[in-house]
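All protein chains of the complex are present and in place, except for one that has been dropped.
Just so it is clear, A, B and C label the chains in written order, and each chain counts residues from 1 on its own.
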Amino acid sequence: MKLLYLGDVVGRSGREGVVARLPGLIERLAPDFVVVNGENAAGGFGITGRICQELYDAGVDCILTGNHVWDQKETLGYIDGDPRLLRPMNFPAGTPGRGVAEFRTRRGEKVAVLQVMGRLFMEPLDDPFTAVEEALNRYRLGPKGGGFDAILLDVHAEATSEKMALGHLADGRASLVCGTHTHVPTADAQILPGGTAYMTDAGMCGDYDSVIGMDKVEPLRRFRRKTPGARFEPAGGEATVCGVFVETEPGTGLARRIEPVRVGGRLSQAL
Amino acid sequence: MKLLYLGDVVGRSGREGVVARLPGLIERLAPDFVVVNGENAAGGFGITGRICQELYDAGVDCILTGNHVWDQKETLGYIDGDPRLLRPMNFPAGTPGRGVAEFRTRRGEKVAVLQVMGRLFMEPLDDPFTAVEEALNRYRLGPKGGGFDAILLDVHAEATSEKMALGHLADGRASLVCGTHTHVPTADAQILPGGTAYMTDAGMCGDYDSVIGMDKVEPLRRFRRKTPGARFEPAGGEATVCGVFVETEPGTGLARRIEPVRVGGRLSQAL
Amino acid sequence: MKLLYLGDVVGRSGREGVVARLPGLIERLAPDFVVVNGENAAGGFGITGRICQELYDAGVDCILTGNHVWDQKETLGYIDGDPRLLRPMNFPAGTPGRGVAEFRTRRGEKVAVLQVMGRLFMEPLDDPFTAVEEALNRYRLGPKGGGFDAILLDVHAEATSEKMALGHLADGRASLVCGTHTHVPTADAQILPGGTAYMTDAGMCGDYDSVIGMDKVEPLRRFRRKTPGARFEPAGGEATVCGVFVETEPGTGLARRIEPVRVGGRLSQAL
Partner (left out) sequence: MKLLYLGDVVGRSGREGVVARLPGLIERLAPDFVVVNGENAAGGFGITGRICQELYDAGVDCILTGNHVWDQKETLGYIDGDPRLLRPMNFPAGTPGRGVAEFRTRRGEKVAVLQVMGRLFMEPLDDPFTAVEEALNRYRLGPKGGGFDAILLDVHAEATSEKMALGHLADGRASLVCGTHTHVPTADAQILPGGTAYMTDAGMCGDYDSVIGMDKVEPLRRFRRKTPGARFEPAGGEATVCGVFVETEPGTGLARRIEPVRVGGRLSQAL
């Protein structure tokens, strides 16, 4: 199976980048399943139903989020009605939405997508390690034994240590563990010893002449002046659509190839 | 001018990687100046005079550090006597060592190296933005006007936002702004609009089958169990020597090329 | 019932203060149950079996801890064998020790002691609100209905907001909610609307001419210099033994009186 995973879509630049580039990527890479992180799609803060639809129309099969999931008020009411929109699974029990979802590809393959949020330098949610452990006991990889053809785990986290540790926790039990949240792609794509593809951060789909996707003037001013000022607005330059492409072994669901994806905009192009 | 910058050397694996790979890199890339971050060179924690010498002997011209600079007690006494060993410049006034140093290459070019530490999710040091602003007023780029042939700024920081903001602050006034500290290389090498080469993190020189260079068993256990256990020890597998290579314009000292470097070990090879 | 609760015992000064003052307090106040927080009793860092015994001998019925619980290596092995020594209940499942314990007073009254640790500005443990909610569903107050004569909840936390919120969560279901960890007694003892006695922090049993119980020279130096130096050592002056005294209603187990306790040392004396 072929999986395409794109990082945090930031504002109009990110949305336009994904809508413009995804058809070409789909044609060229022929992914069986496409995931994107949409937590910054609405002006940099959260996501809306309309934007979800726009992304689905562009070829996205599943949308992930993160700490910005509730930035748009409507999402709390909307998320339960959209089975393809996830939020981290280690929000407290009773939180609207879901952190795990099962999908069938057009060819009938079973895919599970899991999202978890880290706690280092972030809001204190439930233990991500326990959450992942429990989820991977319920969702088993391995089409041969009746398990899933592919399992994707998104680790929405700040600290590289926590992301790498969760990668090792899932190694051999997921097809891909990929991080999001820092809005900068990492260059450490690898297949871990147990067979799981891993990359610390997918990077954002946004303008990289910016401060993590936001127009750089106000963030830079605020770092220096410590006083409130203008609102943060997404930077408007052309997005680099960033993410990762993975091919799995048919029998095991483990990875046999992982490649970074960077298309358009300022960053060096990959795949 | 050609600059080679390598990230945090972690333990024996990292040291052996640098010592083994640097001669080949020097032969192939012919850098005029070589910088490495040594804050984790001594068993993962700090650096010693002996290790500094080992790195200089391998071809390193300047060693940077970071939050781990004082992990080895001897460093507080040693650092003032080694003009090539830096610590972040925004430690309080009176701190041993220096955060800025001037060098002459064999061909007589003037190089300034600056290091600053971020504050987001880190110890509260003096303001890094003010520190960089002041340093760049003293150290001016541009050989034509009597300035430096190259200025390198290392941003030792956790948060991508702070690193990118400091990159923009220095844009047009430094040859290269490169981050360290997260131990994961980023894939966002670019030349900023003002002509400064930028990459969010150089990545570590260490074993990437690990948790940021440390043997993965104990970090993973500690994330889950929250009880003390064994000491953290560097992972022992072959290092990927990670960093960045930059070429500057002779007249301006600004960048005309930036390329990631990844040699050896598990990660995809670059340059 | 009468309950005496003393805050974090810091080093020799704190231990000597408790051993010297507790007999007099017991004689004067005639508490039916005495709790003390011992997480800093061993040189400021953790506790040992020997010190536990010393505190029991002085009249303590139950010892609480906190984030410093494992500072002394022996505690991990010791804690399971001492039913009177607690650690926060929201450590991960499987952690040695217990966060809840039941006691019988000499007169046969049933007492439950619960300890939870906050997460704001602290290590990310399991959700303290869920943990307290579940514990208070298992341990019911109210001798009339077969419940406990007294329930004490210690909130070992940094942030006043989290402590007050946990106080309200337990209001009407515990006899006393008292905080520890900041090492400074608060002056907000009150009975909450539901009948639970509340105080944000018991304060330490230690020398208040110090930095939270530690000799002030090295902490002050380290705040200013950001370099390692001497070890932190407990301050050696006479301790003020700090805590809170509560009287419960016999029928309900709720509080009818709460008074701060401050005996010896530099602080104004109370009760």
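The rule we apply is simple: a residue touches a chain if its C-beta (ideal position, glycine included) is under 8 Å from a C-beta of that chain, and two chains touch if they have at least 3 such contacts.
Nothing here was measured: the structure is a model prediction, and the numbers come from that model.
**Student:** Among C:R28, C:K73, C:K144 or C:R224, which one is in touch with the chain left out?
**Tutor:** Answering carefully, the residue with contact to the hidden chain is C:R224.
**Student:** Touching the hidden chain in the complete assembly: which of B:D126, B:E158, B:D171 or B:D188 does that?
**Tutor:** The single option touching the absent chain is B:D126.
**Student:** For review purposes, identify every residue of subunit A that touches the missing chain, sorted by number.
**Tutor:** On the subunit A side, contact with the omitted chain comes from 70, 73, 76, 91-92, 94-96, 123, 125, 224-228.
**Student:** State which residues belonging to subunit C touch the missing partner chain.
**Tutor:** Touching the chain left out of view, subunit C contributes residues 121, 127, 129-130, 158-162, 164-165, 168-169, 182-190, 192-193, 200-201, 203, 208-212, 216, 219-220, 223-224, 242, 260, 262, 266-268, 270.
**Student:** With the missing chain put back, which residues of subunit B would touch it? List them for me.
**Tutor:** These residues of subunit B touch the chain that is not shown: 92-93, 119-120, 124, 126-127, 130.
FYI, only the chains that are shown with their structure count from here on.
**Student:** What's the call on subunit A versus subunit B, same or different interface residues, using the half cut on shared numbers?
**Tutor:** Answer same: the two copies use largely identical residue numbers here.
**Student:** Using mean CA coordinates as chain centres, what's the gap between subunit B and subunit C in Å?
**Tutor:** 45
**Student:** Where in subunit A do residues touch at least two different other chains?
**Tutor:** 127, 130
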